[in-house]
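Structure below; questions to follow.
As you look at this complex, bear in mind that one protein chain is not there, while each of the others sits in place.
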Amino acid sequence: MVINMAAGASEAELQHIIERVIECGFQPHVTRGAERAIVAAVGSGGSRAALEALKAAPGVEDVVPIAHPFKLVSRQTRSERTRVAAGGVVIGGEDAVVIAGPCSVESREQIFATARGVKAAGASLLRGGAYKPRTSPYDFQGLGLEALKLLREVREETGLPVVTEVMSTNDIELISEHADMLQVGARNMQNYDLLRRLAKAGKPVLLKRGPSATVKEWLLAAEYLLAGGNPNVVLCERGIKTFETETRNTLDLAAVALARELSHLPVIADPSHGTGRRDLIAPASRAALAIGADGLIIEVHPCPERAMSDGAQSLSLEEFARLMNGLAAPLRPVASLCAAEA
Amino acid sequence: MVINMAAGASEAELQHIIERVIECGFQPHVTRGAERAIVAAVGSGGSRAALEALKAAPGVEDVVPIAHPFKLVSRQTRSERTRVAAGGVVIGGEDAVVIAGPCSVESREQIFATARGVKAAGASLLRGGAYKPRTSPYDFQGLGLEALKLLREVREETGLPVVTEVMSTNDIELISEHADMLQVGARNMQNYDLLRRLAKAGKPVLLKRGPSATVKEWLLAAEYLLAGGNPNVVLCERGIKTFETETRNTLDLAAVALARELSHLPVIADPSHGTGRRDLIAPASRAALAIGADGLIIEVHPCPERAMSDGAQSLSLEEFARLMNGLAAPLRPVASLCAAEA
Amino acid sequence: MVINMAAGASEAELQHIIERVIECGFQPHVTRGAERAIVAAVGSGGSRAALEALKAAPGVEDVVPIAHPFKLVSRQTRSERTRVAAGGVVIGGEDAVVIAGPCSVESREQIFATARGVKAAGASLLRGGAYKPRTSPYDFQGLGLEALKLLREVREETGLPVVTEVMSTNDIELISEHADMLQVGARNMQNYDLLRRLAKAGKPVLLKRGPSATVKEWLLAAEYLLAGGNPNVVLCERGIKTFETETRNTLDLAAVALARELSHLPVIADPSHGTGRRDLIAPASRAALAIGADGLIIEVHPCPERAMSDGAQSLSLEEFARLMNGLAAPLRPVASLCAAEA
Partner (left out) sequence: MVINMAAGASEAELQHIIERVIECGFQPHVTRGAERAIVAAVGSGGSRAALEALKAAPGVEDVVPIAHPFKLVSRQTRSERTRVAAGGVVIGGEDAVVIAGPCSVESREQIFATARGVKAAGASLLRGGAYKPRTSPYDFQGLGLEALKLLREVREETGLPVVTEVMSTNDIELISEHADMLQVGARNMQNYDLLRRLAKAGKPVLLKRGPSATVKEWLLAAEYLLAGGNPNVVLCERGIKTFETETRNTLDLAAVALARELSHLPVIADPSHGTGRRDLIAPASRAALAIGADGLIIEVHPCPERAMSDGAQSLSLEEFARLMNGLAAPLRPVASLCAAEA
């Protein structure tokens, strides 16, 4: 931390800060400029929050953090990339992994048809919501236990490991019995009670980025899981809220590259929620792989216009198969100058 | 809902939509323009989500909602304003109500000193965190039960009803025994599991707006509480996330007026989190009252620079007393043209 | 500036930075921590941009600014508040000033009716667009010179000084002959060519904040005017772009207080563009005065539903008169604890 004294701060105010920095468990290093002094708090044993509170001390203009606040998720702590296995499928290995399936499990027919279709097209894991976080209490909230049972059945038939969302700490045990990977939805990214308990659940976790979470806040949410004892965390960028209204969210693909640079955890992308438009999901999927994503999670439904949730952004099985084929195509070639002149 | 057909949609595609609108429980009314047709889905018995999924049907360009999706929180359902009583103090009545206290309960001395000070300055309720949602797992997480006990003691002495945050569904019962009003923090605004259980808790709820929640999403979160059986909900605007970095959040004061217009629930403002700067809290408090807020919630600490959380945005007791005095001052007078010419 | 070395930076990399800081015209002060070193660049004679480029040097993690980059607009340069006179009306004095009028000048009848009406209601200056920045080239672009002539006539009759927008450097001279104050619209806040020429125009300038400008960027735009020789600048907060869609923009009222704290220039608010909703303009106007605004600028039209631009956010003359009356009402009183207990 650097404590930036105000231009007119007195010597007594500066001395007070120096003493407080020591009290907080750091060594103070003072630099006196022509107009103002700055105090660098050096060391790692003390309390960052205590230093931040010094912003309230007289004569202080600002307190500026220097180092990143996360530890276990950082590549400075662990330089090799983490591989997370979910039901035998490895996320974060050489190849990218595709998770696909409906927003919600709606019926036996629907989930079996989807699972068979996405497997045939090359998906490695199945997604499907049993408990759904819905903006309105009057919208379909998921089939609950019935959906969990169907997911287990369909996994047995297809061999596809299952990812499903956990909304309540009371459901963790039950869902863990039926699913291979537990998803924390974007709206629960900072539900610390849920994170703390998932840290003890013994299952890999798919942690979605909150719609207004900075990359740092996202990594600190993952830090709760690692600090609590669960190293098997996959990060998922799913779009952030911005002023743009043509897309449901703004898919922050640079954040995928950045999260992989700052952290050793695998990072996947969700172009379905990230764009909210069926026409953009395939190109956004290609872009996600190009920027380094370890995988994709995509909403697929046998009949999107009859989906009970997220139909507008769900691909049909045919569309999904086309998307998968498109992932193998090379990037658009770059014109060389000679070619242009020819 | 209005279903906007694409410019080149075929007659068969239009007929399909007409049939689907009927299936969804609405009456279709078709308007054929020169370039495109639109289908209005009329009625209220059907499923909005089912209509929205028609965006995925062939020939559809967009599905545009017309009516607001909330019911019980709406002024169309209840025209008189709701008054919420918390420990005998009414929020939403004639007068504005001030809730004040520290971010976290840290010690007996700290919470008693704060409670006595804010009461003397005119606060009507005491705030204080026992369980704290913190961005980093390494930051102070609150004293828990010990803090609850202190809050109960200080309430007995001062008579100030107590507001404190609930982070976990497992704590609802315990906290309800100690506090008069249960706060849902901004990060948990869409923690629907928590909302559903708070709807049954029998205590008034202070519902903070999420940092990236639209006013509609905020009201729909309140709808979960009312639909679940709890009519005693107070809304709290506490700033939204924007690109501005000089303030911690952007306090959306127009949202206070808007929420009071759309809903009958009381709405208060949190200028401490809304600005994150001690110098802006007093002017923002005045502005909140001027725009119609039913109250304020303000962070106060006997010694902000030693606060274990949010010190940078906490007022000292002296600063808080000055703020309260300033709330009685009239608005800046407006120059009449004559005066300017004189 | 503080140059934050990376955790693994070598001694040679650190020495290189020390030399470069000296080359850039600053004195380097090094603090060595357990994990990393930081270099503070002290002094004010050198180039900030050159220091910022050091982010590209090997071993550097970040370059963090400490001081604010603006000078002439800062209260550190001038502690007394600036008063700007526009056609005899002082903005930034004891009393708040109200500027009112239509979005666009549409006809003699319209502008005369509006001017008489807003004057009678207490406005001190008249606004009215002659050249309109419109998102679409197919929308009404203003009456141009004809509008300027009407504004001059109406000023002669009513005595109301006139504010109008300048979109083109080629129009500055012409508009200066007809108007008392030149407005820089939000979309042109960083049109530096326009700012540089307005600095020489000899007229006061109303500088609107860009819809995505930080307070710092806004003040730096004003700095262009002051550095170019024009000290008569009034800042105008008119709402920023956020994810909220119920309001046209998010009126950032805390920015009014902040800009007045950082700068000596007067700051007014535009609740018409800031909210885009007629029902919110009056409460937002009260809030603006409560937070310290030096004035308001409000769109008024004799028949809003027939306005050629911005009708949806224009007040009728009756509504405007009501708004003006409402500005004198006191703030909502705060309940004392005793009252609540009684």
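Residue numbering begins at 1 within each chain, and the chains themselves are lettered A, B and C in the order written.
Heads up, the rule we're going with is that contacts are C-beta pairs under 8 Å (C-beta built on N, C-alpha and C of every residue); 3 or more make two chains touch, one makes a residue touch a chain.
All values derive from a computational prediction rather than experimental measurement.
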**Item:** Candidates A:Leu160, A:Met189 or A:Ile297 - the one touching the absent chain
**Value:** A:Leu160
**Asked** For the full complex, which residue in A:Leu253, A:Ile297 or A:Leu315 touches the chain that was left out?
**Response** A:Leu253
**Message:** Just checking the interface: what residues of chain A touch the absent partner chain?
**Reply:** 88-90, 93-98, 119, 122-124, 159-160, 212, 214-216, 240, 242-247, 250-255, 257-258, 261, 274-275, 277, 279-280, 283-284, 286-293, 324, 327-337, 339-341
**Message:** Suppose we count only contacts with the excluded chain; which residues of chain B make the list?
**Reply:** 2, 4, 7, 29, 31-36, 38, 40, 42-44, 62, 64, 66-67, 76, 241-243, 245
**Message:** Touching the absent chain: which residues on chain C qualify?
**Reply:** 20, 47-50, 52-57, 63, 69-71, 133-140, 167-170, 187-188, 190-194, 210-212, 217, 220, 223-224, 227-228, 241, 278, 304-312, 314
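One rule holds for everything that comes next: only the chains that are shown with their structure count from here on.
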**Fill in**
Whole-Å distance, C-alpha centre of chain B to that of chain C, is 29
**Between chain C and chain A, distance of the C-alpha-averaged centres to the nearest whole Å** = 37
**Prompt:** For chain C, which residues are shared contacts with two or more other chains?
**Reply:** 242-243, 245
